[in-house]
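A single protein chain has been removed from this complex, and every other one stays in its place.
To keep things simple, chains are lettered A, B and C as they appear, and every chain counts its residues starting from 1.
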Amino acid sequence: MKIGMIGLGRMGGNMARRLMAGGHQVVAYDRDADAVAKLTADGAEGVGSLDAVRDKLDTPAIWWVMLPAGEITEGTIAQIAEKAKAGDIIIDGGNSFYKDDIRRAKMLRDKGIEYVDVGTSGGVWGKERGYCMMIGAEPGIMEHLDPIFETLAPGAGTIPRTPGRIAEKVDQRAEKGYIHAGPAGAGHFVKMIHNGIEYGLMQAYAEGFDILKSKNSDKLPEDERFDLNLTDIAEVWRRGSVISSWLLDLTAIALAKDEMLAQFSGHVADSGEGQWTIDAAMEEKVPANVLTASLFARYRSRVEHTFGDQVLSAMRFGFGGHVEIPQ
Amino acid sequence: MKIGMIGLGRMGGNMARRLMAGGHQVVAYDRDADAVAKLTADGAEGVGSLDAVRDKLDTPAIWWVMLPAGEITEGTIAQIAEKAKAGDIIIDGGNSFYKDDIRRAKMLRDKGIEYVDVGTSGGVWGKERGYCMMIGAEPGIMEHLDPIFETLAPGAGTIPRTPGRIAEKVDQRAEKGYIHAGPAGAGHFVKMIHNGIEYGLMQAYAEGFDILKSKNSDKLPEDERFDLNLTDIAEVWRRGSVISSWLLDLTAIALAKDEMLAQFSGHVADSGEGQWTIDAAMEEKVPANVLTASLFARYRSRVEHTFGDQVLSAMRFGFGGHVEIPQ
Amino acid sequence: MKIGMIGLGRMGGNMARRLMAGGHQVVAYDRDADAVAKLTADGAEGVGSLDAVRDKLDTPAIWWVMLPAGEITEGTIAQIAEKAKAGDIIIDGGNSFYKDDIRRAKMLRDKGIEYVDVGTSGGVWGKERGYCMMIGAEPGIMEHLDPIFETLAPGAGTIPRTPGRIAEKVDQRAEKGYIHAGPAGAGHFVKMIHNGIEYGLMQAYAEGFDILKSKNSDKLPEDERFDLNLTDIAEVWRRGSVISSWLLDLTAIALAKDEMLAQFSGHVADSGEGQWTIDAAMEEKVPANVLTASLFARYRSRVEHTFGDQVLSAMRFGFGGHVEIPQ
Partner (left out) sequence: MKIGMIGLGRMGGNMARRLMAGGHQVVAYDRDADAVAKLTADGAEGVGSLDAVRDKLDTPAIWWVMLPAGEITEGTIAQIAEKAKAGDIIIDGGNSFYKDDIRRAKMLRDKGIEYVDVGTSGGVWGKERGYCMMIGAEPGIMEHLDPIFETLAPGAGTIPRTPGRIAEKVDQRAEKGYIHAGPAGAGHFVKMIHNGIEYGLMQAYAEGFDILKSKNSDKLPEDERFDLNLTDIAEVWRRGSVISSWLLDLTAIALAKDEMLAQFSGHVADSGEGQWTIDAAMEEKVPANVLTASLFARYRSRVEHTFGDQVLSAMRFGFGGHVEIPQ
């Protein structure tokens, strides 16, 4: 099929390449002309404007927007909506908030334009491994786009079939690495929860390795310490343990390179999904202590002290005359 | 009555003074001769050794040990145990772990010595306000010591009687500001939970004031900010609100002095009670998310970054190529 | 002054009575004619419609809306806005979301109507004790309404002045029990954080008393149990301890009545403020583990099991063959 790829950064560029490797044609646009040139060299039809994208595409056109969530995506979709023809399909493959998808789909439907939201996991490894995708779309549109998603997805590969899966009863797509999650918004909703879980998993490993490392340290009296090899521990857990995972594989790689992780400052960013996951939990009245604590650990990592800490010290001074000396 | 006070620091010295003001006699000892001299000037019988303490006391002697919890208290009680006569009473007024009390009481009972543990709240304000005390002791010993505790306690004062309290059915002591919590260990157990709760209350205020202060800050776009006066907010909450408390009074004092709390570094210490409270919760399988999070916030306040944060960054680099830049 | 009180429930009715006791005149309206009749009997000018309220009030009129937050308040304010004259003041004394206040104030200002949001704490005790109020308003309007707030507020009373408060530098109102927090929305924002803190304080006590009670229980081997008297513990903590507070007073009252608290089911409701507090924390990137855990404990209290618990059991069965038997 022929797809317009808008946004040729780390994600969009590689997805375009994987599409072309799978036999699709890509019309490529980015505000950065260099990015366009690079992708043109790799076989895409590079263009210099959204209008040019539309000219090169068939009708109905498929516009795949792969930009940072927020104003850039919002503005770009608004621009495309003006250039699109009835029946065109606009796909937001970024990390938009799912309520924005619902709003946009409604607004575009009034113009006869289809809207599809694709939550994508796999990061920089996706070009080779394939992208795991969670998709919100009308059923007919979903079927129309299946060839694209099949190409982008990892496919069944070597990952064994889940025992008990009854092929007739389930969406065949899941085993290939993508799903039709529901109508507009459902794709990004599932991706949002995916990222919420991701934060929780990461924090669980982080706390565990912190306890391991501190067991070696002068935080403890000398006769209570061990001399644990974190690199080997991460490695052995990859092999037959209950906590083996891809995130553990990545941790093992990082520790093998430098067990001190000295290149990492410890300031940890968060994107919107963690926060939105907690919002969703609160709307549904679902307790989510682990996902929340994981998000808050990241907030905390980015400040030296909180005002709350100072309030604590002030109270302690108030009732006990304690003066806190930085250690 | 005549009491030997061992340890004349901020707490012990003031308790001795309150006892003397209440008509009791105090034999005072501390390793620091200056502390002994000061208390002697205030009317105590100062001495230079534990042996001298014993000499000055009646039989049975009352030894009140008011030292930092841990090795110092443990060692001092062991020394006193050697000098004490049968029937003597050793009181640990510090913040010992309640299981240590149970062990000591058993060990001392074999020697015919009584052991009493007193958990004390009130901090530096106790000398004037009186000390709130939670006491573990044999019933007969408790009665014997009542005059001492009555003097140290705040007394009923102006705090109104709790509606519904039926005087006949309850321990009269509670309304005077001290209780017989149970056998040895029970006093420090109740005090331990008191401190666990204290951490939780403090952290609740800390987080609330942090959110208030951040609402004024450049963490938010300019049109979403307020210009809240934290000092006035603390003040108004003291007056008729559901969250009025003594800890809020202390916060209001600190904010009135400097709303920025600039003198407080934000490194917050914790004594053993918070940790032991979580241990008790786990032994009883009681979920205690708030008390635990409060303790952990203090641990976190004392380090610049955790290794866990670095593990998170390493994973993020692994799957997304993210390089975390300190902000 | 003359005030129209819209909504004569537990809060509105008592506030009207306190206003009248303070020399103000109240025009009273409620959809429930009985409530109107009762307040008329207590001295108010009861009326049967919003139009009648307007007729009875001076110009500019003061409309105090005291209704449950949400659609009812929203709809009523919209109706009043149609009947109000330029210069009229509409006060929302309920628990509205502060962003709704900002939106309403803007909308009403275009019509020449003033909007004021009043966050109120004190619950059913406010009629006698006075109401602690946090107010969002334009400065001129605030001054105009001062006589009303002074009457409703507790006044300085017996609560001592905070040491270090310099009278000239601070808003005199705070010591009387109300503050001008800022423009529209600021009042409810501060009240929202107040409730967030309230949840945290309550949960800290709740966890502490749970650990105390469980120490008496068969969750522990017999030789590790105590026989703690929770009623006396709550009582003694009221007297000189660091954790004394009004919430503790209420706990002491409840325990004095029935130490088992058998009349309370353990289903704990939450109103919107707890959730909005977490939203605010996340917008500001402030870690708020305690306030969040407190909110989630309430969610959890209202369901028998979570699906999450079942997912855990399913995994345990998967890797260990564990079959969980309800205990």
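The criterion applied here is as follows: contacts are C-beta pairs under 8 Å (C-beta built on N, C-alpha and C of every residue); 3 or more make two chains touch, one makes a residue touch a chain.
On a predicted model such as this, the values are computed, not experimentally measured, just so you know.
The residue touching the chain not shown here, chosen from C:G43, C:G123, C:G155 or C:G272, is C:G123.
The missing chain, though absent from the display, is touched by one residue of B:L39, B:L295 or B:A314; that residue is B:L295.
Contact with the undisplayed chain is limited, among A:K83, A:H194 or A:H322, to A:H194.
From the set B:W63, B:Y178, B:Y199 or B:F319, the residue in touch with the chain omitted from the display is B:F319, counting the whole complex. Although one chain is not drawn, its touching partners on subunit C can still be listed: residues 10, 123-125, 202-203, 205-207, 209-210, 213-214, 246-247, 250-251, 253-255, 261, 264-269, 289, 293, 297-298, 300-302, 304-322, 324-327. One chain is missing from the display, and on subunit A it is touched by residues 121-123, 126, 129-134, 153-154, 156-157, 159, 162-166, 170-171, 173-179, 181-183, 185-186, 189-190, 193-194, 196-201, 203-205, 207-208, 210-212, 214-215, 217, 219-220, 224, 226-229, 231-233, 235-249, 252-253, 256-257, 277, 280-281, 283-291, 293-294, 296-297.
Across the interface with the omitted chain, subunit B contributes residues 242, 275, 278-279, 282, 285-289, 292-293, 295-297, 299-300, 302, 306, 308, 319.
Basically, only the chains that are shown with their structure count from here on.
Of all chains shown, the one whose average CA position lies nearest the global CA mean is C.
When the CA atoms of subunit A are superposed on subunit C, the rotation angle comes to 180 degrees (nearest 5).
Between the Cα centres of subunit A and subunit B there is a gap of 47 Å. Within subunit C, the positions touching two or more other chains are listed as 242, 285-289, 293, 296-297.
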